[in-house]
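Note that one protein chain is taken out, while the other chains of the complex remain in position.
When the chains are written out, they are named A and B in that same order, and each has its own residue count from 1.
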Amino acid sequence: MLASLRTDLEIARRGYLRYAAYPAATAAGAFTNIIFGLMRGSVLLALFAERERIGAYDAAATIAYVWLTQGLLNVVALWGWQELALRVRTGDIATDLIRPIHPMRTALATDYGRAAYQLIFRGIPPVAVGVLAFHAVLPADPLVWLAFVASLGLAVAVSFGFRLLYNLAAFWTTDTRGTMILALVVMSVFSGFVIPIQFFPPWLAAIANATPFPAMVQTPVDIFVGVTRGPAILVALAGQLGWAAGMLLKSYWVFALGTRRLVVQGG
Amino acid sequence: MDEVRNLLALYRRLIEARLRAQLQYRTSFALEISGTVLISFIDFVAILVIFANVQQLAQWTLPEVALLYAISGLAFAFTDLAIGHLDDFPGLIRDGNFDLLLIRPRGTLFQLLTADFQVRRLGKVLGALAVLAYALANLSIDWDLGRVAMLVVIVPVGVVIFASIWVTTICIAFWSVGAREASNAFTYGGQFLSQFPINVYDQWLRRFLAYIFPIAFVAYFPALFILGKPDPIGLPDWLRFASPLVAVAAAIVASAVWRFGVRHYQSAGG
Partner (left out) sequence: MPAIELEHVGKDFVVRRAAGRFRRRTDVVHAVSDLSFSVEPGSLVGYIGPNGAGKSTTVKMLTGILVPSRGRISVAGLVPTRQRTKLAGRIGVMFGQRVQLWWDLPLIESFELLRHIYRIPSQIYERNLSAFRQLLDLDKFLRTPVRQLSLGQRIRGELTAAMLHDPEILFLDEPTIGLDVIARQRVRELLLSANRERGMTVLLTSHDLTEIERLCSRILIIDRGRLIFDGDVDTLKARYGKERVLVVDLEEPGPALQLDGARVIRVEGPRQWIAFDGERLSAAQLTAAAAAQAPLRDLTVQEPEIEDVVRRIYQERL
């Protein structure tokens, strides 16, 4: 058990290093994140010229929301991830299937490595800018920080599960680009990345909450910003866990179907 | 004149070849177009959500913002359609394939810009047109020849501005392929910025958008003219007609930066 955990960590470490190999790209990406933070912040704050609160959000919470989401955008890979689809398309997936560890497990460990790297190098810069230049407020309570980190970890898992699903379409169709782009747009709107779900009209918020997407962004953000408090945090975390487990199980099943098809049809 | 005709003939040939190749897969093509229409509609959802909470955004109503969104969206959609493949250019540098453009008797920028044509992005045009229809139906505009002309002219002018920004910022790949993502802040970021009235932004950003990074000339100033709206922040009136000049200036800058980038590539090596 411990040995396999060490393997997971080793795989995660490699995932981390893979992204650490491109410092120029990371710097450019962090720069872009910050620029977009400036823009989104301006637009959303303009709403508070008209009102004091929207849902549970006030201007201060919105500032924190904007900079945090800019930082988390890449951690939860909201912008598309095609690695598995690529491996299926090129046939490299065959070598993965021969290995003793299930490819999904390898991919998940690698993804956590990636998420860790991006948390540091693309998560911290925008949040730092938000705090230093725009007076974004950080949580005071260490328990809230703990809950936030847990929630973030679960968010990565939920996102991973969903990403797997739209990658697995590669087992059945050659062109996954269209599906991926549609998935991305839906994800960004319904995860609360573009606009907080708190701002949605109740019927739209209900639709969003019926999907796994808020669990990828809105849930950890709401904990951080203080909108989700006390026992509600536990409920939120449980919800994320449910979504993560559900998506991963579904992916596992679809993956099995896909590999069976691959073996039968010969790629 | 002969040269221009040759250039146009060449471009037309390239487009036809691309279209033929892409239309070969009918169903996939239809799916992609409908996909992009849906996407451009979902983008507008954010604006609708904003206005579900407030009546005005920086003194602009929903139909007014929709007009901004539509003009900006149309200009960007056409730009994306024509030169969106510019995002692949850093890959060319990385793989050493930019050299292949240098050995042909044509300008490298011309070759790049005419290299592809993504028909599926037509869906974004349709989406933007839908939003435009919504905006015009809900606004009471005092239409005259000038306003109609403005609406018609502003889209190609906007394309030139967006395209110039895209070319200028993608040149960073000549110095660092890895840093190429920074250009997104200006191309897609620029588009985002142009969808909202500039008085939403802080003073310094407003000035920046009017005088240095001319995104305000894509949709904001023309929209002020079409709507007959006084500028809420009191910028001079003649700015509303400056867009074509801005486009020309932007194109000159883009072409100069490109040439500078190519020079660098030729000395520093592939």
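Descriptive notes on the structure:
The rule is short, and it goes like this: contacts are C-beta pairs under 8 Å (C-beta built on N, C-alpha and C of every residue); 3 or more make two chains touch, one makes a residue touch a chain.
Just so it is clear, the model here is predicted, and its values are computed rather than measured.
Taking every chain of the complex into account, the omitted one touches B. Of the candidate positions B:L14, B:L129 or B:I233, contact with the unshown chain belongs to B:L14. The residue from B:Q55, B:S140, B:Q203 or B:S267 that touches the chain not shown here is B:S267.
Within the complete assembly, residues 6, 9-10, 13-14, 17, 21, 96-97, 99-100, 102-107, 263, 266-270 of subunit B touch the chain that is not shown.
Here is the rule we go by: only the chains that are shown with their structure count from here on.
Distance between subunit A and subunit B, defined via averaged C-alpha coordinates, is recorded as 29 Å.
For subunit A in complex with subunit B, the residues that touch the partner chain are 22-25, 27-29, 31-32, 35-36, 38-40, 42-43, 46-47, 49-51, 54, 175, 178, 181-182, 185-186, 189, 194-195, 199-201, 204.
On the subunit B side of its complex with subunit A, the touching residues are 28, 31-32, 35-36, 38-39, 42-43, 45-46, 49-50, 52-58, 120, 172, 176-182, 184-185, 189, 192-193, 196, 200-202, 205.
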